[in-house]
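Apart from one protein chain that is not included, each protein chain of the complex appears where it belongs.
Chains: A and B, in written order; residue numbering restarts at 1 for each.
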């Protein structure tokens, strides 16, 4: 997994996770010495995502890299230029790393075939979003004390697992960290691969609390499933009743996570989003350090994790 | 007013204005030593504004800051992320200052409640636009010799005062600088708060000249008031006849100002925009130095004005 390309977290090992999180931690503490001076990092976003783009840009800039951003708006994409031609162009422009966000599953892997630059997957369709999962582990490790203390804890992944690339990355990451994972979702939002995952299914967030969840990880419900006549959920209100995280769930030390941006009142009630139980701002903060570490691996600045 | 946040110029004192303009002047002269190296300045523009965004970006970049720009286009705003969540996100990303432009009055003040970063108001609805007023004073001070020489001069603020955040910032700023202010506008474009301001109302730019105006400060007429069947002005031609600044007004040393972008032939005739009487390019030039000074205050680099 920890090759120069950063495409997926499927099959990642506990040691690999620990390595990169250690690097991020040392870097975040200000004495990692990660320098990307003289390296060119290209952000190729074929799909809008403010948070992820800004986080990668800061991660690259603060480490001294030259950063080039291209996005679907006002770009060659409008002229029908394909992903491949864009990647070849960025390669020719001297990119050391290309961060790809794309609406199609497998786009990052495809891109990697056409460049010697390292490709970092910043989310491809309902495929993978590996740096999201890493920053989640980083934020969660900080909250519970350390990466090792994640082992044995219980996390309930709540909501639209079916369409979520975040789910496809955080579930293997949580498992590699030794956590116990359950899903909380209606049948209509569960993927067929759950057969392979063999995860328990719980019918509501209330049941997840009864199960003993230490962490409630709420997934974003895509707008198109809220506005149109979607056959997947009966109504937003009904969805929120069973799958929304509310104040009543915040007993003991339950932690609430969400990859953002939150639909307040749907996945998480408004008073919980910025409560003490919420790791949401910590997740955002973790993103910059984690992505600096990922870019350091990708560009060859860090060949191995810190000793 | 000169707290770390920079939200309004209402209630500003003459001394506070002088302090920050002094800092801008020293900085513009190249020996201010303002360094924003290691600081992160985020531009959060929920409304398009090339001039203001570029000016802030240059102000931050030239002083060495890391700059992150997010705009409504291609952003989380499209996903329904609220202003508050954006501010919390930028805070978590490590922003030292957040420059907010927003279509709703009070947005900057609201933002400031949710972050420890300093919030700089870059225009919020028909609320305030404090750095515009500061750069106007800076450009005008340079033109007449010094800030102190502004005292006692007469400025006519012309046009759509009702909908103008610029008016709400420049009027208190001009008054704090000791200038005499009159308004030139039709009744339909005058705000109700003029009762509080107690400013004289003049019926045309010709009358402003007769009044003895040293400065004609023309406000932008928003497109929607020119194109649609607006009940506020009879016609663009009629508006230009009474409220447009023309060559015939340029006698003696009258100075013409405008916050930009100008509707040529409406607020100001085309031959006046770049004439010797026009301070418009000087206003733009002043923006960078003034905003560097504001960001220095905001990030705590400058705690007090130069001695």
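In this text, contacts are C-beta pairs under 8 Å (C-beta built on N, C-alpha and C of every residue); 3 or more make two chains touch, one makes a residue touch a chain.
It should be emphasised that the depicted structure is a prediction, and the values quoted were computed from it without experimental measurement.
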Report task. Taking the full complex into account, find the residue in B:263, B:277 or B:299 that is in contact with the omitted chain. Result -> B:263
Report task. Can you work out which residue in B:103, B:152, B:234 or B:281 touches the chain that's missing from view? Result -> B:281
**Report entry** subunit B, residues in touch with the chain not shown (by the definition above)
**Finding:** 45, 48-51, 54-55, 57-58, 61-62, 71-73, 223, 260-264, 273-274, 280-285, 287-288
Report summary line: Against the hidden chain, subunit A presents residues 40, 66, 68, 70, 73-82, 85-86, 88-94, 114
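Going forward, only the chains that are shown with their structure count from here on.
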Query raised in the report: What rotation angle superposes the Cα atoms of subunit A onto subunit B, in degrees to the nearest 5?
Result: 120
Report summary line: Per the C-alpha centroid definition, the whole-Å distance linking subunit A and subunit B comes out as 40
